[in-house]
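Below: one structure, written as structure tokens.
A protein chain is absent from this complex, but the other protein chains hold their places.
Chains: A, B, C and D, in written order; residue numbering restarts at 1 for each.
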């Protein structure tokens, strides 16, 4: 063990901390982005041409905002949202400081994924729901969301993994986390064993996410 | 102009270069990743349970490889693939050096998107094609790909924008590009006008991509 | 021969090295836009001598050495000796310094307090999270009497090497280029001079000024591949580069454009 | 009452405009069972989709109980729709829900208690004989089972109006009968107005009180089913009704010069069709009795609808020329349509 992983022993407790930090970032910014992205994605879909509340202007504005935020390199976004972060979290550094920019970085991405997932719901089902007198809200919850659980699960998976990638960059504001740990020790100090340790643990995280999503997808695929 | 953008004039030619570099990275790694991701995505779909060439082992191995590569923080990936890059491109730095890691970073991402897009093709169509005696290849090209042009266009858009984000990090190996330009001048040197210039030009790029994909999507949405 | 001195030599950007023996390109790896400014006088001078100095920008500290060792670039100039040695040791690179460039002071800044004494108990002080500057920042803190480092620590100490601190100082490691933006979130920060400069922090505002500018281990240097140095032609060319940098015009740039944040050191060694 | 006034609808496509509905006007009384028949592509589905506003007509008004549904606010429209059930031609069941959940779908937000809802769903499933598929998903059902689930879903909320777009096309005839009985029952007991698009003439005959025939986006004929069946005004209508009897088959046989149509000298082939409600005399008996004319039935399709015969027969009359002549004359006087198809 210590032969193959010479540096691990000394850094074990830091590794554990990093792991926890990653989990915290994932959970917090993941769940908030989930909500935000879902709302934004739904808004994109229903305001689209032929959508439930077709509205060209709103659709284009939303689309532009999403594109704008997706266009800002994450490192720059990290600094740009600092004032907002401070306002919300009291500080712009540490874990707390990382969550806001992570959310800003993830919501636009996830909303596009949601848009894509919801677009796969057959139009006939929307029509059926409307014919049965469903309100737009009901169509959203009872048809759009319910019928696209499988593609949504895929979207969540892709987004979580991308978020994991962003957390590595959030190290810039001192959030810690696995990615940052790997960069600082494994990469910058060339401790290959640390890099491997981190990559393996991220792979495990990713595989857990993937397996969970596969289960959901299989349960919600009907054909 | 020079009042609002005091630094732009002096850096205009570098900005142009950075823009070109970004375009080159986008085009090259984009198109290669497109092919690679498409192939990998198709492989994921057809080897999945109930797929055309159902094969649990291959599916899981492919899935794992994709997860593995998605799990490596991009900065680390950049260094890790350097030997491969040198083998292929002769050098591991500059634009040439960036393209290989960008491809490695993008293919797994895009392949998941492709998997998701192809999964939206109704099973009945696959069945119909098989009943008409189509070979697996034909089913892939004539049904899976043809019937999922709209979701594939969405996937390509999302991937291109993510790739644009990665190119900002590829600056680590001296690739240049808009993102790196913005970080070097706008962020590190606190030249806000440069950051804005870059963000605006990336937004324009993103919007062009988005509009093109919207056109394709609208043309290929049938309901 | 002579004809190449007309148009093409003026255009320094894209001249290829195979255009006669007098015209050669030297690729210099650097990490940040600022280097292009401070190297500009040297670049001009070298151009007159038929050497095209080409900058390769890296945004990460570990790639320039990797690229140099493998021959992707000819020289790099971004690190100090401690970092170079660590890298050589861990990666087995065969590269060595051929001349010093400058040192950037690491001063302590604060947006909340006017002096070190005002720093409260449990004060949070941010330092750069990279190896190059992080260790040096700790030494600056040690020097300032805020912490005490283990004497047995490496030349590049880490947070673990802090033995004690008067005020139970909390160290926060952030990416060097985000430190100025994060200053409001901490009690104080050790900020690399170039970033301090660009974010409008003046030397005078520092609550503590870096005193260790005379330690050669922290002087930034120009590095070359050991193998290249065995080739007399190359060695001569590289020495010309060092010489071109170590000229008064460069110092003018330091003083005029960078308000004393770059200090020429070791030019005579 | 549902009133469609001058409804027009045109679809623009790349290869030109498709005028799916052209100035269609219809009145459907409360508690009526109204059939819509017509060629494939005639615009039947589009017309019915205008009633619940799934399709916005380019022109015209849709009045339901005097209220123009086209001018309703969203909220009111939703309320109106809750009172209009619909069975889609393509079923449109929700793939993610079980059959029971699909059937329960329209009950969301109703006043019923959870238990009442459950019971309602259960009884609906029983009515369409799908109790054993309650927990299956739509993709596990056969075509006809899906259709029955769609029927159950449309009926479960006891709507005032039920729009059926080929609601029995995927069902076997026995199940169809059952469903028709069910529809008639809900019509009679709950007073639901039924609008039924169908290709099955039996269905129209069986349950529709009124009917309309469409061709190329135009409503070419409408009225009481009996009137339409007994005396169709339009050529297309006639062709449709003919498919429901076998009396037209003889034409084909004649064309093919089949055995049956090879007559001897003293025979003629005659098609007799009832045209009004009054004919109840035993006609063929009279022929034999009065004129000693031998009657052999080749095809017959006679049915008593509300006490009157409808349909007719193709018969071979045999006898001496005089008897035949008299027979024909007698038949013509009995307000029966007589067509002499062939004689030597």
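The rule is short, and it goes like this: contacts are C-beta pairs under 8 Å (C-beta built on N, C-alpha and C of every residue); 3 or more make two chains touch, one makes a residue touch a chain.
Predicted model, so just to flag it, every value in this text is computed and none were measured.
Taking every chain of the complex into account, the omitted one touches B, D. Interface note for the absent chain: among D:8, D:27, D:140 or D:275, the touching residue is D:140.
When the omitted chain is restored, the residue from D:53, D:157, D:176 or D:327 that touches it is D:176. Hidden from this view is one chain, which touches subunit D at 11, 13-15, 18, 37-42, 44-45, 89-90, 132, 134-136, 140-145, 147-148, 165-166, 169-177, 199-201, 239-240, 243-244, 246, 249, 253, 258-260, 280-282, 284-285, 288-289, 294-304, 307, 309, 311, 313, 316, 318.
Listed here are the subunit B residues that touch the chain not shown: 124-125, 127-136, 138, 142-143, 146-147, 149, 220, 222-223.
The criterion applied here is as follows: only the chains that are shown with their structure count from here on.
A separation of 36 Å divides the Cα centre of subunit A from that of subunit C.
Between the CA-based centres of subunit C and subunit D the separation comes to 88 Å, rounded to the whole angstrom. Annotation for subunit B: residues 75, 79, 169, 183, 187 touch two or more other chains. Counting partner chains per residue, subunit D has no residue touching two or more of them.
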